[in-house]
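Here the complex is missing one protein chain, while the rest keep their positions.
Chain lettering (A, B and C) follows the sequence in which the chains are written, and residue indices restart at 1 in each chain.
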Amino acid sequence: MLTDAIEMFHLARPWLGGIFCLIGAILTVIGTVGVLRFPDFYTRLHAASITDTAGATALLVGMAFMAPGWVVVAKVAAIWVFLFLTGPTASHAIANAAHVAGLEPLIGRMWRDTETESEEE
Amino acid sequence: MNLLLASSAAALLIAIVLMLIRTLLGPTLYDRVLAVNSFGTMTVLLLGLLGFAMGRPDFLDIALLYSLINFVSTIAILKFFRYRSFQVSLSRRVPAPKEGS
Amino acid sequence: METVAVSDMGLALANIILLTILFVVGIAIARLRSLFAIVMLSGVYSLVSATWFVMLDAVDVAFTEAAVGAGLSTALLLGGMLLTSRTAKAEKPFARLAPFIVVLATGAILIYASVDLPALGDPDSPVNTGVGREYLERHYGEMGFPNVVTSILASYRGFDTLGETAVVFTAGLAVALLLGFGERSLAESIRKGGRK
Partner (left out) sequence: MGYFLGLLCALVVFWYTMSGMNEPLILGLGAVSVIVTMILSWRLKVVDADSSPYGRIIAFLVYWVWLFIEILKANWRVIQACVKADLDINPALVKVKTVCRSDLAKTTFANSITLTPGTVTLAVEGDKLLVHALYEEDAEPGAFDEMDALSARAADGRHK
C-alpha cells in the first residue's frame, strides 16, 4: 500500500515539477507586468517582490520535485534560503537609498475609469 | 513534461525581455537598480530551469553563485549611491564590548 | 528523432532571443548618455551572456562571467564613475564615422571566418579529435577531479594558470590603487554638497 503510494508519487513527480515551474514562471511574468505598469518607483518595488517570493518559491519547489537526488534538493533549498535572506535586504536597501535621496512616493488612490468607480463604491 | 519545462523557460525569457524594457525606460536611477536586481533573480531561476531542461542539474551551482553575487553587487551599487564611496562601512555600529565567544 | 528536432528548435529559439537581448543592450549602451545607466546595462549584459554560455554548455566560462562580469566589474566601473562626471559628452556626428567603419570591417571579417567553423558539438572537429579527447579520457584517472576544466586549468596547465592569476591580480590591484575607491572623490562630493 505504502510502496504503491511511493510509486505513484515517483510517477507523478516530473509532472508536478513541471506544473509548479509553469506556475512560478507565470507569476514571474505577472510581477514583471506590474513593474512595467505601476506609476512610481515604490509601487514597482511591491510588484517586483512577487518575483522574489511567490515566483521563486514555486519555481524552486518545481525544481525540487524534478531533482534526481537529495544533493540537488539540498542545492535548491540553499538557493531558496539565499534568495529569501538577501531579497528583503536588497529591496530595503534600494527603498532606503531612494528615501534618503528624497524621492517622493505617490500617495493616494490612483486614477481609474469612471464606470468601474461607480460599480466599486 | 519537457513541454511544461520549455514553456516555463519561455515565460521566464518573456519576463526578462519585459524587465529589460523597464531597465531601458527607468525614469529614475532607482528604477534601474530595481530592474537589474529583479533581472538577477530571474536569471538565477532561469539558469536553474535550464539545468533541469537540459538534464544537467549540476548547473544549479552557477545559479547558487549568482544569487550570492547578485546580492553583493546590488549592495555595492547602493552603497555607492548613499555614500559616494566604497570605504564607508555600511553599519555605523560602535564596536561592541567583548563578551563570550 | 522528432523530439531531438523539437528540442533543437527550442534551444535555437532561446539562443536567438538571448542574442537579440544582447544586441539591444549593446545598442542601448552605445546610445545612452547617462553613465550610471550604462553601468547598470553592462551588468545586465553580463548576466544575459552568462545565461547564453550556460546554454552553449560552457559552464566554466559562465561561472567566471558570473563572478567577474556581474559582481566585480560593476563595482570597478562604479569606482571609475566616482572620479568622473555623470554623463558622457555628446559627440560630433562625423567623429563616429571612423569607429563605425572599423566595427563594420571587423564584423565582416568575423562573419567571413565563421563560415569555416565546424558545427557546434561536431564530434569530428579538430578540437574534439586531437588533444581534447585525450584530456577527456585520461583526466579523471590521473587527477581525480570530476570537472575536466578544473583538472586542465589547475593541473595540466598549473604554472600557466598561476602566472595568469598573478597578472590578473596585479592588474586588479593597480586599478584599485589608481581609482582609490573614493577618499578623494568623497571629500570632493562632500565639498560640493552631496548628491547629484
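Keep this in mind: a residue touches a chain if its C-beta (ideal position, glycine included) is under 8 Å from a C-beta of that chain, and two chains touch if they have at least 3 such contacts.
These figures come from a predicted structure and were not determined experimentally.
Touching the missing chain, out of C:Pro126, C:Pro146 or C:Gly163, is residue C:Pro146. For chain C, the list of residues touching the undisplayed chain reads 144, 146.
In the full complex, chain A makes contact with the omitted chain through residues 27, 30-31, 33-34, 37-40, 42-43, 45-47, 49-50, 53-54, 71, 74-75, 78, 84, 87-89, 91-92, 95-96, 99-100, 105-113, 116, 120.
As a convention for this text, only the chains that are shown with their structure count from here on.
In whole angstrom, the spacing between the mean C-alpha positions of chain A and chain C is 29.
The set of chain C residues that touch two or more partner chains comprises 195.
In chain B, the positions touching at least two other chains are 9, 33, 35, 61, 70.
Of all the residues in chain B, the ones that touch chain C in their complex are 2, 6, 9-10, 13, 16-17, 20, 23-24, 26, 29, 32-33, 35-36, 39-40, 43, 46-47, 50-51, 54, 58-59, 61-62, 65-66, 69-70, 72-73, 76-77, 80, 83-88.
Note for the complex: chain A touches chain B at residues 14-15, 17-19, 21-22, 24-26, 28-29, 31-33, 35-36, 41, 44-45, 48, 51-52, 55-56, 59-60, 62-63, 66-68, 72, 75-76, 78-79, 82-83, 86-87, 89-91, 93-94, 96-98, 100-101, 103. Interface of chain B with chain A (complex): residues 1, 3-5, 7-9, 11-12, 14-15, 18-19, 21-22, 28, 30-31, 33-35, 37-38, 41-42, 44-45, 48-49, 52, 57, 60-61, 63-64, 67-68, 70-71, 74-75, 78, 81-82.
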